[in-house]
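Input: one structure, supplied below.
Removed: one protein chain of the complex. Kept in place: all other protein chains.
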Amino acid sequence: MLAELQFDSLQEFLAMGGYAFNVWSVYALFAVFVFANLALPLRRRRLILRRLAARGDLAQSPAAAEQSGWEVSTVGEELQEQQREQKEQREQEEQGTKP
Amino acid sequence: MSRVSAAAAFCATLKRDLLISIKRRNEVLNPFMFFLIVVSLFPLGISPEGAMLRQIAAGVIWIAVLLASMLSMDSLYRSDYEDGSLEQLLLSSQPLYLLVFAKNIAHWLVSGLPVIVVSPLLAYMLSLPAAGYPALVLSLLLGVPVVGMVGSIAVALTVGLGSRGLILAVIAVPMSVPVLIFGTLAVQNSLAGASPVGYLALLGAMLAAAASLAPVATAAALRIALHG
Amino acid sequence: MAGRWQWLHRLGSPRWFYATTTRWLPWLAGAMALLLAVGTVWALLYLPPDYQQGDTSRILVVHVAVAGASLSFFPLMAVAGTVTLVWRIKLADMVAKNAAPLGAWFSFLTLATGSIWGSVSWGTWWEWTDSRLVSMLFQFFLLLGVISLRAALDNSATAARACALLSIVGCINVVVIKYSVQWWNTLHQPPSPISMQVGSPNGPEFWVATAIMAVAVYLFLALSLILATRNEILERESKAQWVRELALGAT
Partner (left out) sequence: MIENPQHSSPLFEVRELSCEREGHVLFRKLGFSLDRGEILQVRGSNGAGKTSLLRIVCGLDGSHQGELRWQGVPLASCIDDFHSELLYIGHRLGVNQALTPLENLRWSCRLHDRVGDGEIRDALAELGLASHENLPCRSLSAGQQQRVSLARLLLRDAPLWALDEPFASLDAAGIALLEKLLLRHSRSGGAAMVTTHHVLGIPCLRVLTLGLPQ
């Protein structure tokens, strides 16, 4: 079922039976569409990799194993320490307002 | 811990929302006035004589209803989000979709019903023949709650955003296209002498689907939006 | 129980996805290029012109292929959305995030090629009574809605799950819109001189060329989506060790 060539000459092929504009605009749009949606991601990939490589010396993020960022303390010493802090704050405010 | 029955929470939420809408009457009247203004623009914009208006009357009223409901829906969850009541709603041990359904009903009573009641008057102004009035009112009666409930999903998704960029309309209006299509078809069909029952039945089916599924989706959307 | 979920989470790990796609990308790209070339040459050079539409039937080959592919975007995003909401697999969100813009481009191309073809066969660039084109228009609007919701929500975790839910609701909506527009269309069929429903060109060659082009377009869809998702993985996992090594190795 070897289909034979439909056009005899290049001009006829380009004329596309009088619908040159329609057919070629569709295939042009299609070509741009395929090229854009493949080239853009690849270009973006190069930019990302370059940016990541430049930041290569970033400090290691802490290992996820040990707990961090918080601590629980019971009342005992915690309360006195807070009250001391608050007393100091009040004294600073008074000195601040006196002169 | 005796928990209050879901029906009691439903009624409490319904009463509360109606109370808020009564106290904030202007927030409710503005969309309604916008609806009246939009409808009265068309005769000026297109042409005053009846023959032309008659053909577009149903579509004009339906599109104006859609746009007005976008504006009125905006305030559905916004004030509750800003003052923290939405969190209390999520933290109630009652099923959230039921409370959302109560809010939807309250919103429909306050903003949907007035539009439906006044639509025959506007239809007359747009010289729609009297034969079309019942179909128009019935189609609005069935269609407007669907628009409200499907729209409330989009409102819930964008509750944290405030109204910048009118993103609600971009998301919600395309979703109400089927209701618009069958609503206008029902009226045009009744004008042409055929019975609009077929389309009203379709709208009824959409209402049943929306009433059962939309509140569940809205509840899920609220939980997602508040996880921010 | 852990075994089954393990498999699912391993499947969902971005690193596994990146490694697997690195292996398969060349084959995918090769197959796509080959089929695309065959399809285009066949459609442009060897397809006999249709007795009714003449050479514009060559447009249909591309239009039908792209239209078919663009119909698969909302189901794809709805499935990815369900996976994001239920199992919270980050990879699904990465795929869905990149599928939306690509889907919008596909829908736009379908509308463009459709109206260019219609300008000849129907004599007008836009025809409201073609239900496929009108429902594609509203799919385009719904996709733009998902994209604008993604852009509007700044917290990425909320944006992922909000867009997932909107994709699921949107997918149902596209189906309902399609049938209501079709129903509406049968009633508003204007009695026009030439029959609006110009039949698709007959002859097996047309359908074979379109089938090849359709497969090529699906491969292109997969390739473009995978490339975009890989970029997304590199950006989101930029702190991971394997990404750092990859970056240093690549440049």
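The first chain written gets the first letter, and so on, giving A, B and C; residue counts start at 1 in each chain.
The definition used in the following text is that contacts are C-beta pairs under 8 Å (C-beta built on N, C-alpha and C of every residue); 3 or more make two chains touch, one makes a residue touch a chain.
Please read all numbers here as calculations on a predicted model, not as lab measurements.
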Neighbouring shown chains of the undisplayed chain, as defined at the top: A, B, C
Touching the absent chain when the full complex is considered, from B:Q94, B:S111, B:S152 or B:T218: B:Q94
Those residues of subunit C which, in the complete complex, touch the missing chain: 155-157, 239
Chain not shown, touching residues in subunit A: 62, 64, 66-75, 78-79, 82-83, 86
Absent-chain interface as seen on subunit B, which is shown: 1-4, 8-9, 12-13, 15-16, 19-20, 23-24, 79-80, 82-85, 87-94, 99, 223, 226-227
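In the analysis below, only the chains that are shown with their structure count from here on.
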Subunit A and subunit B, separation of their C-alpha mean positions in angstrom: 38
Distance between the centres, which are taken as Cα means, of subunit C and subunit B, whole angstrom: 32
Of all residues in subunit B, the ones touching two or more other chains: none
Residue ranges of subunit B in contact with subunit C within the complex: 150, 153-154, 157-158, 160-161, 165, 167, 170-171, 174-175, 177-178, 181-182, 185, 217, 220-221, 224-225, 227-228
Residue ranges of subunit C touching subunit B (in the complex, touch as defined): 85, 138, 141-142, 144-145, 148-149, 152-153, 155, 157-158, 161-162, 165-166, 169-170, 173, 176-177, 180-181, 183-184, 187
Of subunit A, residues touching subunit C in the complex: 3-7, 13, 16-19, 22-23, 25-27, 29-30, 33-34, 37-38, 41-42, 44-45, 48-50, 52-53, 55-56, 58, 61
